[in-house]
Structure formats: structure tokens, C-alpha cells
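Only one protein chain is missing from this complex, and each of the others stays in its spot.
Presenting chain A:
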């Protein structure tokens, strides 16, 4: 099971310089939400943006990382 810190660290490594917020949704350490604001997403479809986030976790999505609600956008 990943912790909020591990999720944030993974995102920081994958998206250097991005604004990142990680939230433990249910307080049960199992359902997390994250928001990533990065230039990398500019001009990409939502599906492509979210894929980049999932790729950062590799095959841990759906295994160690059971539920991660993802919000992404490019900075205004």
C-alpha cells in the first residue's frame, strides 16, 4: 500500500517543477486524490494527461495503488 508521501514523491520525480497536491480521501490510506499542475499537460487531451500520471506509477496502479483520483491541468 502506498502512502501519501510515496505518491507525492513519485509525482515530483515524474513532474519536476509541477504544483502537486495529494489528499487521502477517506482517511483510510487506500483512496487518494491528486492534482498535478504542469506545463507538460499543455495541449494534451484529458486522457493523455491522466495517462502520463498513471505511467509515473507503472504497474503499481491497480495493485499497490488501489484508488487514485486524478486531476490535471496546465498552469493558466
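Here, a contact is a pair of C-beta atoms (placed from the backbone, for glycine too) under 8 Å apart; a residue touches a chain by one contact, two chains touch by 3 or more; residues count from 1.
Here is the rule we go by: contacts and distances are computed from a predicted model.
Participant: Mind telling me which option in "Amino acid ABC transporter ATP-binding protein", "Chemotaxis protein CheW", "ATP synthase subunit c" or "Glutaredoxin" is what UniProt lists for the chain we can't see?
Facilitator: The record for the missing subunit names the protein "Glutaredoxin".
Participant: If the hidden chain were put back, which of A:4, A:21 or A:67 would touch it?
Facilitator: A:67
Participant: Counting contacts across the full complex, list the positions on chain A that touch the omitted chain.
Facilitator: Contacting residues on chain A, toward the hidden partner: 31, 46-47, 50-51, 54, 59, 61-62, 67, 69-71.
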